[in-house]
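Every protein chain except one is present and positioned as in the full complex.
So, chain A:
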Amino acid sequence: MKATVYVTIKENVLDPQGTAVQGALHSMGFAEVGKVRIGKYLEVELDTNDRAEAEARLKVMCEKLLANTVVEDYRFELEG
């Protein structure tokens, strides 16, 4: 089973990298660009076929390590 995990910066936390990229896109002429937020994308291979167990354990992985929930949100998708 494979999980894709998305870690994003919470809405109420400033994302200086996203702001810099937004500025760069504007200066390149992409005037339609609004807010840009940068996050992380992780692919995690799991040695299990039990979807419920995989979800439960992924949640723990996210809470304990993959995201810092003080400043980040996370979500994940499971396939296979």
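Operating definition for what follows: a contact is a pair of C-beta atoms (placed from the backbone, for glycine too) under 8 Å apart; a residue touches a chain by one contact, two chains touch by 3 or more; residues count from 1.
Note that in this section contacts and distances are computed from a predicted model.
Asker: According to its UniProt record, what is the protein name of the omitted chain, chosen from "Urea ABC transporter permease subunit UrtB", "Electron transfer flavoprotein subunit beta", "Phosphoribosylformylglycinamidine synthase subunit PurQ" or "GntR family transcriptional regulator"?
Answerer: The record names the chain that does not appear here as "Phosphoribosylformylglycinamidine synthase subunit PurQ".
Asker: In the whole complex, what residues of chain A lie against the chain that is missing from view?
Answerer: 9, 12-14, 16-17, 20, 40, 65-66, 68, 70-71
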